[in-house]
Every structure is written in C-alpha cells, then in structure tokens.
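There's a structure below that I have some questions on.
What you see is part of a larger complex, with each chain still in position.
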C-alpha cells in the first residue's frame, strides 16, 4: 500500500505545489525551514484542506478535489506524531496510549498493545502523567499512541527536533524498528541528514513549496546538486553487515566485500547496518597511505568531481562498499590530479563515524 | 422652586396629573418618586431628600412620626380608596367568597405584612374569615402595582388591589368590592418632612387637599376622606 | 448567629434547591454557548454574544417581566410547557429559571475563557486519532476546562443564591414555594423592626455563597494541578 499525494495550495508568498508517492517504509520529507513540509503533512492528515489535490492511500481516497471528496481528519486513520508530542495532559500514559483504540473500526487490527509497549520500552511509564515524562519518553508515548490507533499510515513531523542529542539517540531506534516491523507507509519530516540516512527508504526534497528531487536515500543524499542543507550535509550511505566484535572495542563490518572498522556497536553479528559517511570526513589519497591512524582505507575509482563557487569540490568514489563521497578543497583535487576514472583511496577514521549515523 | 414628593405607588397616574396642574398654576417644579410606601418610608427615615410624603396607610406615616421625621402639624389625610378583588378582564362581578373558593389559582397581593395594600387585604380577608382559605395561595409582590400586573398578564387569576388600580388597568375586571368595614379605613396621609418644609411644599400640600386636585383624584376613582 | 425560624429555614432550603437546579440545568447550555463563542465562526456570533449578555445588562425586574410575558400561563412558551405539565409561574421551577437566566452570562464568560485557553493542537491530535468533533469535545476539551467549568458553575450558583429582582417579578414571593433567601430578606426589610431577621439571613446567605466560592477556587486549583501533570 502506498500513499500518493498531489497538492496545490497558495501559502502566503509561496505556492505549495507538490506531487509524490510514499511507498511502504520511511519516506522522508526533507527541506529548509519554510519549504512547506508541515503544510504537506497537515494536508495529508486532514488538518488543513488544500485548495486542490488528490491524496490516496492505496485504493482509499482521502481527498479528491475534482470529485469533491474530502475526508475529515478523524476518518482518515493516519497516526500523526507531532513535533511537540501533544499528549493529553489529563490522561495517564496508558490512557493516552489507548485513546485511539475506541475510535478504530471494528475490523481494524491495531498492533497488539503489549508489543507496542515492549517495542517502545514504555512499560514502566504506564501509570504516569505526561507532565512527569522526559522529552524522549514523551515522544515514545506519542509514537505508541499513534500506532495503537490502528493507522493505515504514520505521519511524523520532525518528531525529534525538540530533543537534545541524547534523547534523539534514544528514539531513533524505535522508528527503525517501526520501519522494519510494521508494514505501513511512514511519512517523516526532518532536516537532519543523519536522520535521513538512518531512516529513509525514500527521500522527497522540498524547496519553496516544490519537490525538487525524489528518489532512494542513497541517490538523493549522494547527489551534490541537492543542497537544501548546504554542502556539509552531503554524504554517502553504505550498506554493511556486522561480522565481528573485536577485543579492543572495535566492530568489524563487511560492506560489499570491503572491511570497515568502527567503534563497537551493540548490534549482534549478522545484523545489516546502514552507515552514513559524511563527505567532509573523507580524505582522498592517490597511493595507498601508510602509517596513518585512520583504519578504513577503501580503494576505488573517481566517478565524478563536482565543484561550485566555493573552495570545495565533491568527489564521488566508487568502491567495493558502494559510492563514497569526499568533500575536499579544489586545491587538493588539483594537486592530486583527480579526474574521472582515476584510481584513488578513500580514507575514513573509525571514530569519525558518529553513533547517530549508524542505523539498521 | 422645586418640590420633591415621595408617594405611594398606587397614586402614580393621578398624582402625576394633579402635580402638573400645580406646576401650571404656580410655576413651581414638582419631582415625583413612586414606590411601595414601605420602601419610601424607610428611605425618608434614612435621610432621603423628600419634601413631602404621601403614604398609602397610617402605619408608615406613624413610624416616621415616631422618628421625628415629619412635621406633625402638617399631617393630614388626603384621600381614601377602596379595596377590590379583581380577575382578568371580562370576568363577571360575583360573590367574593365564592370567587375566592371557586378558583384554586394564585391570589396576587402586595407584601401582606409590609405594603399597605397587602396589609389592608390581609386584614379584610381575616375579617371575612377567608384568610385561612386564601393564605396558602397568596403570591406577594413588592408593591400593589406589581400585583396588578400579575393579574393583567394572566399569571394570577385573582388579585387584591385598590379600586383605582383596577380602574386604570383595562386588562382586569372587578369581581367584588371589599366591604369598608372589613379593613381599617384606607387613608393616604400626607405630611411635610422635618427640616424641609418649604413654602412651595406647603403650597403643594394645600393644593392637593383643595377642590381642584381632589377633582382630579376623584376622576381616577379615589374617594374623599371621611367618606 | 441566632437560630432561624421555620419560615427562614424554608427559604434557605428553597434557595439551595433553586440555585442547585439552576446551576445544574444551565451548565450544559452554558458550555455549549461558551464553546460556540470561543471556537466557532458563524454568522450571528455577535448576536449570540449579545443575547447571552442580555441578563447582565437588563435590569433584573425587566428580565423577570419578560419571563412573565413569555413563560407565564398566558405566554406562548408558558402555555406550551403547561400542556406538557411543566408549570413555571409561581413555582420554584420558575425561580430556578429566573436564577439560571441571570447567572447564565457569568457562567458563559468563565467557561469561554477556559475554552479559549485549551490548546487547539491537542484537539487536532485527538482528531487524528479518530475522534469526531463530539468525541474531541467530550474526551479532551471538557476534561481540560474542568477548572473553568467548576469556577463558572459556582459563580453561577452564587449569583443564583443572590438573585432577587427577576425572581420576585416572575414567581412572586410565596413562602415555602418561591420565597428564596433574597425575597425573604426583602420582605423582612419592609417590615418595621425586621432588620435583625434580615441580617441573620444576609449573614447566612453570604456564608453559603462564600463557602461555594472558596470551594470553587480549591476545586479549580486541584483540577488545574491534576491537568498540569505529576
């Protein structure tokens, strides 16, 4: 089942005009502040009635302005996780979780309550009031509440933006589990490249109310022409698998035959992981460098070099592990005589792969 | 000069007319304030700036006299009136007791312990042996005109008011007149207020006792004193 | 305080009954009106607002008179109600109606303010979870405005305990049936020497209303704390 969205809505100076499809898995809506992300999600949720549009979830039409169809929010059965949780302050955590259940249609099969509570680790909180929860706990409960309403899709508008790093790290894994264990489309708004890398199966990039790019996460994030977040967001996603945990605290991964070392993760051996390697953390070398502290050295071939107005250049290097992006200075690119087809090495520090950039 | 008169509510229509005559004749200005005699007496007792008070019974005038609030020498009975049982317009005249017994509806009266019309009414019913019959059905109002309104609007089927009230309100008909001896004589005593006995007030008091004004009152159904 | 006579006790009991019923019955309507004024945009909103405030603006005697004309035995609504067995004129029910009408604007104002303070984003959240407008109101808005609701109700109750002008005009002053505390006080004040009895009743009615007021602040504070978390 996929979510198909096509909208037109004048918004102040901006005209929102988007069309995209969100397949099962996580579709991240990505873009600068003010680009229209929240507006799109609210339109999908039915909290806002766009001037024209067609929104359908599989066969189920939520809006079709041509045919005069518009379902109100409470009949759409979409689980919305808001940036600010919006838990009901007068209800306990447990009552919050069960809130949507009574409105679910008889036939609906919500996730079993026990499973959701276990998955989100909120068992110990059930009797508390939302006022007594930390920000991270609050968002987990909000997620649980949405799930237990037996939704046909999940909408999440920057659910982690209000949280500090520690809290973010606490919640991201729950969204991962959701993506992997629940087979409904998730539309997720974010402007964190790390979140995109960890969660997204599909990325839709918005700019000034328009979709400027739409595709798989690997494609979109490694496309240097997509700079809604500035050059610093560029990075490549590698798929890998845990093959060993070493005694000195490092975890070894296999990525398409190449070996990577990073600080120990808690994932058991065999777990498939997605790594985001930020382009600015990668050093390029023509010869295989020796005697460096960096442990990961991937041989490869230059696929493409793009440079803009600034001092930087973005080099894509095809390696066994996949395409790696490196942001270096134009001066270095010249000094190393890099050009398409040239052989080189991508040098990556183990410790430069940040914990929040490692996901399943 | 200006004369401020506090007068019983039942005098409203007639006194308005008589006062206008006085103004035309003398050039003085008359300011009239109407309410239940009880309210007015209390306010005068607490210093209200009335020059002349016309009560609807002797008791309230007595209570002012006891407090030294009136000029005793000026006190005189101005008018008399009769008490009637009324019903909605169109009601045929009939027997008082039968009318009261034959209808189980409310009987509208002014406050039976405070407002003159109510006090007279209660006395008359008691005298006629009807009080015990009527008492549970009495609806009391803060003045006699409010009781009249209850009958006029059809809220209460019966009411006890002055004959003059019944005459002024086309929406009600008189069913029966209370015998004069069933209640203490209805008197409207008037007196000047101590410390405020101006020439104009004295003139007005005299004017009201005089034939011209008495004629006006008669036209509104009031009876001369001593009748 | 000296002991009250049986007639005075009757007035106290009646006042409590009248005020309680007036409050309980007008509360749902007040909530509805407050909700409409706070949240809905519709033509005639200003008119509704004015209408709700009328009893605050009009002299109570006039309000009573209007009630008499409309709900009296000869009035259009009064006749209709009578035909289904509801008698308002000269009845304690009429006193309750008068008290309810007079207290209504106060209730609506208090409740409206508390509705305006409810975060509409919580209501949106409830809608996305499947709750229809009605359910959103019952399960989210209503519990959240509880403090304001209680405050409004008790304010209305206090007002009802003191209502006089409309009551005596509409239902007169019948001991045991429509003689509320204020009517009894008024009657006492009219009789020479009635001041002591009147003062007794005044003190009692003030004590009752202040008690209610204190109660309302306590309940409101407690409800606010409950909603606020912990």
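Quick notes
Chains: A, B and C, in written order; residue numbering restarts at 1 for each.
Throughout what follows, contacts are C-beta pairs under 8 Å (C-beta built on N, C-alpha and C of every residue); 3 or more make two chains touch, one makes a residue touch a chain.
Computed from a predicted model, the values in this text were never measured in an experiment.
In terms of the labels on screen, the copy numbers for the complete complex are A x2, B x1, C x2.
The definition used in the following text is that only the chains that are shown with their structure count from here on.
Taken pairwise by the contact criterion, the protein chains link up end to end in a single open path, with no chain closing the loop. Among the other chains, the CA centroid farthest from that of chain C is the one of A. Closest to the protein's overall CA centre, chain by chain, comes C. Chain A and chain B have Cα centroids separated by 90 Å.
Chain centres here are Cα averages; for chain A and chain C they lie 55 Å apart.
Per-chain Cα centroids separate chain B from chain C by 36 Å. Counting partners per residue, chain A has no residue that reaches two or more other chains. Residue ranges on chain A touching chain C, taken from their complex, read 45-47, 72-80, 82, 84, 86, 88-91, 99-100, 103-104, 129-132, 145-146, 149, 155. Looking at the complex, you find that chain B touches chain C at residues 36, 38-39, 42, 59, 63, 106, 108, 111, 113-115, 138-142, 146, 149-150, 153-156. Against chain B, the residues of chain C that register as touching in their complex are 65, 68-69, 72-75, 89-90, 168-169, 171-174, 178, 186-187, 189-192.
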